[in-house]
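Here the complex is missing one protein chain, while the rest keep their positions.
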Amino acid sequence: MTTSRAAWLFITPALIILGLFFLLPVVAALVLSVTDYDLYALADIRNLRFVALENYWTLLQRPLFWSALGHTVYFVVVGVPLSLMASLGAAMLLNSPLARFKPFFRTALFAPVVTTVVAVAVIWRYLFNTKYGLVNYVFDAIGIPTVDWLGDPNWAMPTIILFAVWKNFGYNMIIFMAGLQAIPGDLYEAARIDGASAFAQFRHITLPMLKPTMVMVSILTVSGYFQLFAEPYVMTEGGPLQSTTSVLYLMYEEGFKWWNLGSASAVAFILFVIMFVVTAAMLRLSKRGEPA
Amino acid sequence: MKRFARTLRFTLALALATAGVAGCAKKEEGTRTLQFWTIGREGEAVAKLLPEFEREHPGLHVEVQQLPLTAAHQKLLTAYAGDSTPDITQLGNTWIPEMMALGALEPLDARVAASKVVDPKDYFAAIWATNVIDGRLYGVPWYVDTRLLFYRKDLLAKVGYDHPPRDWAEWRAMMAKLSQPPGKAYGVLLPTNEFEQLLALALQSDDPLLRDDGRYGNFRSPGFKKALAFYVSLFKDQQAPMMTNVGIGNPWAAFGQGFFAFYLSGPWNIGEFRQRLPKEQQGDWGTTPLPGPTGPGASNAGGSSLVIFRRSQHKDDAWALVEFLSRPAVQARFYEILGDMPPRRSSWEIPALKNDDKTAAFRDQLERVKPTPPVAEWERIVTEMQLVAAQAAHGDLTIDQAAEEIDRRADRLLEKRRWMLDHGKKATP
Partner (left out) sequence: MSPRVAKALINGLLIGAAVIAIAPLLYMVSVSFMPQGQASSLPPPVLPKNATLDNYRQLFMNAGMGRYLFNSLLISTAITLISLAFNLMAGYAFAKLEFRGRQRIFQVLLGALVIPAQVAMLPLFLLLKYMGLVNTYGAVIVPALATIFGIFLVRQYASGIPDDLMEAARIDGAGEFRIFATIVMPLLKPIMVTLAIFTFLAAWNDFMWPLIALTGQEHYTLPIALASLSREHVQDSELMMAGSVVTILPVLVLFLALQRYYLEGLLLGSVKG
């Protein structure tokens, strides 16, 4: 048997799976998004019609779509920087030569990452319960006015952001730690001899040296955060007053609650395009500052 | 009380589980299992009725699955899409057209014709009619639900009335006197996120809500506009508070405190008020049929039916269960356990229903209920209707603008239906 034939045998199972259950559906989604596939079509395929770009057009006119997009952008714009700051902060603490019990702390800080969203949302929901939650109890005890965390449309999204940061910061922390370890120690040595403060060292050495890591981590985190779904699904069911309805939540409701698969596919594609444009722009911007 | 209900639920669940385990253990050959889905509280109550059914039908086991009320509609559609429907389910009668359009339901005409138990003439006509689509029967009513007025007799007496309102004009006059001081007390509570109240008022008109065989909205009809104008004016004149049922929080306490004197709501609230209002206030409240534009008016023919799925492998067994749950004696017990009102006139003969002054108004109203248009899109249409009506109540739209807007949205939702009707298509294979 030739190497080439063997190679094909090696990759065929994976390619069949990926082709049939991922690439084909992606193409099909594009087709679906220009039809009015709904419950009637599910019952009888002859009830399917080609509607061109109508799904997209209708969607752009729906206030709910824009508010869902707004909530998602809110989650990304506030959540990603907070997440990255928490990750970088934790990584720097762990990377400090003064830190003790590093393996223990690393494991502890990373633990939330491997937990199941739905399961930790349960405890989070309890901690932030308006009446019986520990958070409001502490607030009350130290004289801060309590908040209806998940019941107030203004506070539900911030609460979900806090949850997401807590759940996810450990992941990027590990990547940042590797990035920090790759920075040559003599750079800091030289800066110290020049009398640079800790903050100056951070600004002029750590940040520039971390830039490639930072760019990659931001892009990955942004595309991850655009896919907000499970958190609002279990914590708020998209409410209150639809204030935590994200784009994916809208897709889920449109597709699997009302079974308008056509317009739900349009939602999915618009999200894809937005994610693509945003991450590509981030990549472009990050390259602009570099010497050609 | 809530905790009690919870304990009860768990004890029940435990009992069921034990029964299930025991059932499995002695499962003989030929034992059939019937999948029965219920929505909300009915599951707990029906579990108490089923042992008798299983005794009557040896070798048949009924497995009850309780769908939470908020997730029921989605779960049913998902089950349909995933080919995992049960044998028999409880189904809100406004959802029947939708499931029927999908071809998911088994027609029941022949079975009813042959039945000694299910007698169509014994059922409230309008309730029965909600199960009939294009001349075929797809469900048997299980319990009924309609909306009427709960009111405070003592507050009404204070402003000089010794009887409840009979028509809109009288009702208006009462509410004007009751809404004093403005903004502190109100005539009536109409939660702005619920469509049932406006719908009940709209059904009182002779104009249908959809026209041309359900092809278009008919919300620009004089009848609907009159109902909408009446509804909106209650908010404008501060006779109804601009509040959702989330905003009002605990409507029973607010009713007891006299925050509002009329409450347009359904049968389950009889039990709630009996339980939640203090003893000394129990004589102060009553129920009365919904007043119409000129005398006693109609209300909506709501409730749940029992339907059998086309995919079921046990249709005869499922029908046996439908017949069992339709017996007047069983319905009477069901009422005693849960307070769900029976759809048959003969079931209303039991003393618990007949001699209760609070349920009498419902008995009266049930002779004057009207079904909603049997189109699959109805749930979404009324949802849109209420969203627009709330804007009108808020003063953002005039009556004409609102009516036009509802028609526009309804027409858009009905677009696919029109296309299917015009092309002679039927979703049913």
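When the chains are written out, they are named A and B in that same order, and each has its own residue count from 1.
Operating definition for what follows: a contact is a pair of C-beta atoms (placed from the backbone, for glycine too) under 8 Å apart; a residue touches a chain by one contact, two chains touch by 3 or more.
Just so you know, these numbers come straight off a predicted model, no measurement behind them.
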Contact partner of the left-out chain, one of A:V77, A:I123 or A:I144: A:I123
Contacting the left-out chain in the complete assembly, out of A:L69, A:L210 or A:L248: A:L248
Residue among A:V78, A:L187, A:I205 or A:L220 touching the omitted chain: A:L220
In chain A, positions touching the absent partner: 1, 3-4, 6-8, 10-11, 13-15, 17-18, 20-26, 28-29, 32, 90, 93-94, 96, 98-100, 104-105, 107-112, 114-120, 122-124, 126-127, 131-134, 137, 166, 170-171, 174-175, 178, 198, 212, 215-217, 219-220, 223, 226-227, 229-230, 233-234, 237, 248, 251-252, 255-256, 261, 264-265, 268-269, 271-272, 275-276, 279
For chain B, the residues touching the chain missing from this view: 2-3, 6, 10, 13-14, 16-17, 65-66, 68, 70-71, 78-79, 81-84
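Note that in this section only the chains that are shown with their structure count from here on.
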Averaged-CA centre spacing for the pair chain B and chain A, given as whole angstrom: 41
Residue ranges of chain A touching chain B (in the complex, touch as defined): 36, 38-40, 42-44, 46-47, 49, 240, 256-259
Chain B residues within the chain A interface of the complex: 74, 77-78, 80-81, 98, 101-104, 246, 376, 380, 416, 419-420, 425, 427-429
